[in-house]
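What follows is a single structure, written as structure tokens, with notes after it.
All protein chains but one are shown in place.
All chains are identified by letter, namely A and B, in their written order; residue positions are counted from 1 within each chain.
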Amino acid sequence: MKIGVITYPGTLDDRDAQRAIRLAGGTPVPLWHADDDLKKVDAVVLPGGFSYGDYLRCGAIAAQAPATKEVIKLAAQGLPVLGICNGFQILVESHLLPGGLIRNEKQHFVCRDQKLRVENNNTAWTSLFEENEEILIPLKNGEGGYIATDETLKMLEAENRIAFRYLDTNPNGSMNDIAGLTNERGNVVGLMPHPEHAVEPGFGPDTDIAMRSGIDGLRFFQSVLKMAVNS
Amino acid sequence: MPKIIVEIMPKQDLLDPQGKAVANALQRSGNKEISAVRIGKRIELHFDRPITDQDMENASAQASSFLSNDVIEDVVAITKED
Partner (left out) sequence: MFKNKKLAASGVDTTEHAVAEPDRDQPWKELGLKQDEYLEIKNILGRRPTSSELAMYSVMWSEHCSYKSSKIYLRQFGEKVTDDMKEHLMVGMGENAGVVDIGEGLAVTFKVESHNHPSYIEPFQGAATGVGGIVRDILSMGARPIAVMDQLRFGAPENPDTARVVHGVVDGISFYGNCLGLPNIGGETVFDAVYQGNPLVNALSIGAMKHEDLQLAKASNPGDLVILFGARTGADGIGGVSVLASETFESTGPTKRPAVQVGDPFAEKVLIECCLELFHAGVVAGIQDLGGAGISCATSELASNGGKGMKVQLQNVLLRDESLTPEEILMSESQERMCAVVPKKQLKAFEKIVEKWEVEYSVLGEVIDEDRLYINWGHEEIVNVPPRTVAHDGPVYDRPVALPKYQKALNKDSSSSLKRVENATELAAQLMQLIATPNQADKSWITAQYDKYVMGNTALSMPDDSGMVRVSEETGLGVALATDANGKYAYLNPYEGARLALAEAYRNVAVTGAVPRAVTNCLNFGSPENPEVMWQFKEATAGLADACLELGIPVTGGNVSFYNQSGDVAIYPTPVVGVLGVIDDVARRIPSGWQDDGNNIYLLGQTFDELDGSAWAKDLHDHLGGQPPKVDLEKEKELAQLLHGASIQGLIESAHDISEGGLGIAVVEAALRFNVGARIWLGEMLERDAIDMTAALFSESQSRVIVTVGREDDVKFQALCEARGVPCLRIGVTDATSNMVEIKDVADLKLDDIRSGWTKTLPELFG
């Protein structure tokens, strides 16, 4: 199972995403932003970072890249796409997911281990989670506040398109504590926290069991691999 | 130098945390008469030759599709300057 990871100028967590895919049992395929050839991958990850230095708006310039345009096309045909942090911003700028992401309420970059609730486990990337399962995923950003019109929020809630919600603390002022969304079909998922940083024992968030033992993020990548096997 | 100026502001009904932070700072330093601040962008598109109507149309299209995000921003003005 091949999963593509797109690198834009300024992308930072691409190698982490590749590692996560490998640990989940898949084959990571590095993809270049300027190239619209997605090398027949079974799924695509848009990783975290500061593509184009967050110029104009976060993810705005990356949304125009040839590789992104190709992802938009294939997403409409059901290709599983995961947007992490800056990747989520790119998905929102590409209109694959609704709403907008703006500067954190507290105006500071924050890096913390964040509790989330998985509210939609019917997506390509969350099928291995229980409904309403609580997971611990590292969060690190300065522009992660989710905003949308009342209309959009009502629709998202009604259609169960909120994939993840912040628990305990809302770290960035996101409306309705929204941490991540999915599209209607469930193949496109975007979230601010970083599952690729919670995949390897010894390097994830601290848990009650042991220091740095949290690996809740691994199931994101295992879910999509399971889906690819089944399809 | 001929240019087209595109002015973009965050949508009225959406939160502008940057504007809020600046308003708070102004109030703290004694400017209590300022009730709110909203911060937008001014983008200049420079040309090497006089600007045509087609240029204005193109700029308008770029303004709404790329230079601004119509979910969270409004293009409030597009003007040309010689």
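Quick notes
The definition used in the following text is that contacts are C-beta pairs under 8 Å (C-beta built on N, C-alpha and C of every residue); 3 or more make two chains touch, one makes a residue touch a chain.
As the structure is a computational prediction, the values presented were derived from the model and not from experiment.
Across the whole complex, the hidden chain's contacts among the shown chains comprise A. Between the chain not shown and the residues A:37, A:168 or A:206, the one that touches is A:206. Listed residues A:39, A:73, A:95 or A:112: the one in touch with the omitted chain is A:112. For the chain left out of this panel, the touching residue among A:57, A:117, A:165 or A:194 is A:194. Of the listed residues A:50, A:146 or A:221, the one in contact with the hidden chain in the full complex is A:50.
For chain A, the list of residues touching the undisplayed chain reads 9-10, 12-13, 15-16, 19, 49-50, 52-55, 108-112, 138, 140, 142, 194, 196-197, 199-200, 202-203, 206, 210-212.
In this text, only the chains that are shown with their structure count from here on.
Per-chain CA centroids place chain A at a distance of 29 Å from chain B. Contact residues of chain B toward chain A in the complex are 13-15, 17-18, 21, 66-67, 69, 71-72. Only residues 56-57, 60, 64, 92-93, 95, 98-100, 102-105, 107, 145, 147-149, 173 of chain A touch chain B when the two sit together in their complex.
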